[in-house]
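All protein chains but one are shown at their positions in the complex.
Now for subunit A:
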Amino acid sequence: MKARRKQEGRWAWRLTGFVTLCVYIFMFAPIVATVILSFNASMFGGFPMTGFSLQWYGKLMANEQVLTAFRTSLWIAVVTAAVTTAIGVVTAFALVRFEFPGKQALSTLVILPALVPETILGVGLLVLIKAIDQPRTMLLLVLGHILLAVPYVVLITQARMVGIRRVYEEAALSLGASRFSSFREITLPLLIPAVVGGALLAFTISFDNTSASLFWRPAGVETMPTQILSMLKISISPEINALGTVMILVTVGIPLLGGLVLQSLTRLKRRGEPKEEAR
């Protein structure tokens, strides 16, 4: 009886393992295929492989259009990350620490851009720009990206902020630190994991964005994703696989790297902290 149950258990585990494997294959096969095919020597971007080659990367490096698009995407993402993080931290601080009229409305409004379909947002901003008769500029594109990323950064920072107990700030104030000093010396350092995490996420959101960028970019300006799209219109060249691999490297690698740096930075073991008794 016992042996049989053990047998059943083993099969259940095998099945679970199998399903998990299938899901992972489904999720990662396209990515793996892209990376592998970027090293294919063949002219045609598909299997079977005819040999190993770095020629597509070489071509990419020589493609001025691609390099320009990469630089454009990079600096838009950096600006977006910086501005979004600043906005996010301030907003989360206000939402968690202060009571003010319209707080509920603000907290909903801030999250809203994440809920509205991106295409709608894209069209909406475009219509607005047309209505007030303004040209599409880089500024508009950056502002749009900030709009898209702010909700996520606020959510991340807010979650962390809730966990930072107010007594730390009260202690700092009682010791003579001004409100600003106590924020800078106590709250912000404790908030750093969320700040870095939010910045990386904002960077990725901006760097990856395709559909909204298609609406907002000024004439003649390409970001990496829109560049790939326009290249696809001509042909499925293996160069795109190489470009895709670079994109994967940037969007996966940067957050990973950030996470590692963060882990080594914040070795704040929190044990033995008492729960505060409700007053």
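Annotations
Throughout what follows, a residue touches a chain if its C-beta (ideal position, glycine included) is under 8 Å from a C-beta of that chain, and two chains touch if they have at least 3 such contacts; residues count from 1.
Following the convention adopted for this analysis, contacts and distances are computed from a predicted model.
Of the names listed as "Na(+)/H(+) antiporter subunit A", "Spermidine/putrescine transport system ATP-binding protein", "YbdD/YjiX family protein" or "ABC transporter", the one that matches the UniProt record for the absent chain is "Spermidine/putrescine transport system ATP-binding protein". Of the options A:A92, A:V110 or A:I186, the residue whose C-beta touches the omitted chain is A:I186. The omitted chain makes contact with just one of the residues A:P117, A:G176 or A:G220: A:G176.
Within the set A:K103, A:R165 or A:R184, the residue that contacts the chain not displayed is A:R165. Subunit A meets the missing chain through residues 165, 167-168, 170-179, 181-182, 186, 189-190, 268-277, 279.
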